[in-house]
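Removed: one protein chain of the complex. Kept in place: all other protein chains.
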């Protein structure tokens, strides 16, 4: 940690800060510059983080040198973690994982038909919401447990694993029973009690980045889950909020190389939500894979006119089939498989 | 609702859309333009919102004419709602309400001393967190129920009402017991289950705007609470995330006149979180009141060096005293009181 | 300047950096931390800024301690500069300056009538564009020199000073002749050649913040003008681009206290462009003054139905009159005059 003092800081102020640092059994190193003095602190910064050093008289700025996330950091863990999703499926290795399915589970028949369809095209995980976070209280809120049962039924028929969103801290037992991967949605990325709850589970967690959260926030949220004992955390970039409105969100493609550089956790791209419109989805999916993502999670629907949510951004089954063919070629071009 | 067709839309596509509209017992009105055709829909748009019209072949764009929020809208409710907070205190009328106190309840002694201090300066509500949403899992997470008890004790001693944040759907009984106003934090603004939960309460709710949420999202979140039966909703602007980093967040001062124009709910400004630094807080508070806010919620601490959270942005008691004097003059200048 | 080395940095890499620092006659101070080493550099940082230290092997991060702007900084210039605008008018002192008028000069008659009107309400500077930056090439681009002549005529009749926008480096002689204050628009805030050009003038410059520019960028742009010899620079906050669309831009009200803390230059608020709609303008103007701005620049039009640009955000003369009355009271409440 570096503490930059104001030009006007007095000796007394500096001494007070040095005393505080020593009280915490840390070692200060002072550099007196032409304009300003900087105090470097040697030792575990975490101790000092509980002290609001910015408020000490004479302090201009405090700069972290160590990263605040530890367990998910790549610093001491140079390989991407390969996380087991199911019997024969891992994520974070050479193989790219494709998760596909409807926004919401609408009814059993449609779900099964879609599950078969995406499986044939090459998906290995089925996505679908049973509990839906909807902007309007008047919109369809999901089938609840019934939806989870249909997902389980689809798994039984097709062998696809199931990823589905959990929104409520009280629902963990349900998800333990029905889901293979628990999704935490973007709107709940900083719902810390929910993070702690899934941190107690053994199920892999797909953590979506909040639409206004920095990559640092994102990794801190992952650290919440990880530090509770659940090390199977998968990060999902799904677009951030910017001033641009021609797409629903702005896919932060730069987050892929940044995450690959900062953390050992696998990274998945959701091209559907940032696209907002079906015609933009394939380009974003291809970009994500080319940039180095370990997987994608994409919405597919066979009759968008009847979709109860996010119809405009769902790929039609034949578009998905084409996309898979293209992704396979790109995966190969970059030395991966799909 | 207006449905703009693509230049290339066929008659068959148009007819299919018209048929769907009629099926829902709505009336379509067609305007054939030089370049494009527009279908206006007459009747309750809510019916059509369940149909993803954007996905229909031939459709270029769908435009809402009616607002999606109804109960919180000012359209049919022209006066600001005056909400009762306690025996002698309301918000939304002529009187400006000041809520002040520490970020977190740290211990009983300090809380009581601070409560007396802010009361003397003119605050009528005490703020303080017992459950804290912290970015890092390693940071202090709050005293929990003990913190709520201290707040209640401070109320007993000073007569100040208590506003404090609820983060977990399971905690409503606790908040019913100890709090006068339940705060929903920015990170939970779209935690819909939490919104529904406080919607069942009779306690006033202070709903903070999420850092990446539009004013429309904000009003939809308020509608969640309102539509559950709790009509005592107070909106709090606390800064949005932008590219500017010299302040912690960017206070969206424009949201004050927009909210005053769009909704009948009272509006409060939090100048502390956007400021991030103590020296910027007073300017934001004054701006908020001058822009028409019905109240402010501000952090005050008597020893920021020992604050366990947000020390840098807490006003010292004498700064708060000065601010109150200034706000009183501004309130008077704009025809309000404080 | 602080140079944080990577955990993996070798001694050889560190020595190479130390040698470079010494070559520039600067003094390095090394602090070896538990995790990382930090090199502090003592001396004039400007020398090192020409060296891209981030690229040196072993470097993780480079942190500026000194501000990159010097002449406009408040560090060694603690008082706000009071800039002379005309014979009896300065900005930056106790008196708040109000600049008002149409978006564009449309014709002589209307301009004169508006000039009289805003003067009667208390404005001391007339705004109006003769050269207009328009998003569309098909929109009205301004009257050019004729517009400048009308402004000069209005000045003659009313005694109002004239502020008007310069867009082209070739136009300085025209502005020297007709304008009292030269405005640099938001879209040209980083048109460095234009900044240099007005830097050679003796006329005060009203520099508008670019819609995506940080406060640091803004001050660097001011430094461009200042460092050319023109010290009469007035900063104008006019809203930044964010995800919020209910207003045209988001007025960054926090920039007022930040600028007051970082620079000695006077600060003006433009409430019209961020509002986008007339009904939001007054609230933003009042907020700006309450936050500590030294003036406002506001659009007024007596027949917005015929305005060739920005009609929706122009105040009607009677709204402007009411605003002035309100601002006068707020000015008084905060110890200033208007």
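What to note about this one:
The letters A, B and C name the chains in turn, as written, and every chain counts its residues from 1.
In this text, a residue touches a chain if its C-beta (ideal position, glycine included) is under 8 Å from a C-beta of that chain, and two chains touch if they have at least 3 such contacts.
Just so it is clear, the model here is predicted, and its values are computed rather than measured.
Touching the missing chain, out of C:25, C:109 or C:170, is residue C:170. By the touch rule set out above, chain A reaches the unshown chain at residues 212, 214-216, 240, 242-247, 250-258, 260-262, 274-275, 279-280, 282-284, 286-292, 326, 329-330, 332-334. Although one chain is hidden here, its contacts on chain B can still be listed: residues 2, 4, 7, 29, 31-36, 38, 40-44, 63, 65-66, 75, 241-243, 245. Interface with the hidden chain, as seen from chain C, comprises residues 46, 49-52, 54-56, 68-69, 133-140, 167-170, 187-188, 190-193, 196, 210-212, 217, 220, 223-224, 227-228, 240-241, 277-278, 304-305, 307-312, 314.
Just so it is clear, only the chains that are shown with their structure count from here on.
The rotation relating chain A to chain C, fitted on Cα atoms, amounts to 180°, rounded to the nearest 5. Counting the residue numbers that touch the partner chain, chain B and chain C have more than half of them in common. Computed from the mean C-alpha positions, the centre of chain A lies at a distance of 26 Å from the centre of chain B. Averaged Cα coordinates give chain B a centre that lies 31 Å from the centre of chain C. Multi-chain contact residues, meaning those touching two or more other chains, occur in chain A at positions 241.
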